[in-house]
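A single protein chain has been omitted; all remaining protein chains appear in their positions.
The block that comes next holds chain A.
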Amino acid sequence: MKLTVPAFLGRMAFSALAALIGVVFALPLIWFLFAPFNARAELGLAIPNPWTLSNFFTVFENKFAMQALWNSLIQSVGGVILVGAAATLAAYALSRSSIPGKGAVTYVLLLFSSVVSGSAAMVPIFLIVSAAGLMDTHLAVILVFAGGLLPTAMFILRDFIDSIPKSYEESAMVAGASPVQAFFDVALPVIRPGIVVVVVWAFVNIWGSFLIPFILLRSDTNMPASVAIYSFYSEAGTPTVTLLAAYALIYSLPVIVLYLFVSWKFGFRFFGGIKA
């Protein structure tokens, strides 16, 4: 079919506009990939000349920055284990038992979770954590994140478990397995893809968060990377762009690696209307 001239011009205009918008969004990403390798990086976009790894060496020599990455890992992994384990057990119970009002429980928790991890709750969280004597510990960060992420994790997993026929565990129990055995032998392997989704989601959430560790942690030795990035600002508040860029790239790698690993090992799927 031949296009009429106005229709053709319309398409041209539309494509040009779409391309423009695309470029606007792509620019920061391109900067993000170029700047770390540029010894004279600034906020403007420039192709590195020459390409260099010197920024990375400076970052690796920075004890505080490296410690921060390690702290991020401790807090994220700790939080993920807690959220993953607790959400799996809770969601399994909510899905399989016949507690009256179990639907309401999930929804109420879900509602409150957005409050708990939101900035509105910062003052009470601060007070609770300091009253519990957990100020400036990894545990405080891990617990607060677990509390904030659990309801959503439970919700996603319950949805997932609901879609798995009960007859798997039933046939295991008829065959002589105890409920615990049936859970570990049959239910858990079947639920695993759902747990993986929750784990990745929780990891990304904790790894990238700034406010909660910023408020709950005092000492440099406990700060996670998201907070440590601030150390690459000079006293006057201007960023040391070269180091910042290199550190940001390192900081984003675990998340990318995790996604790649999971999609290679398990493959992301869509479950019960909730996007992985």
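Simple rule for what comes next: contacts are C-beta pairs under 8 Å (C-beta built on N, C-alpha and C of every residue); 3 or more make two chains touch, one makes a residue touch a chain; residues count from 1.
Everything that follows uses one rule, which is that contacts and distances are computed from a predicted model.
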Omitted chain per UniProt, picking from "Branched-chain amino acid transport system ATP-binding protein", "N-methylglutamate synthase subunit B", "Electron transfer flavoprotein subunit alpha" or "ABC transporter", is "ABC transporter"
The listed residue (A:Ala39, A:Ala177 or A:Val204) that touches the chain absent from the view is A:Ala177
Per the whole complex, from A:Ser167, A:Ser219 or A:Thr238 the residue touching the absent chain is A:Ser167
In the full complex, chain A touches the hidden chain through residues 165, 167-168, 170-178, 181, 185-186, 189-190
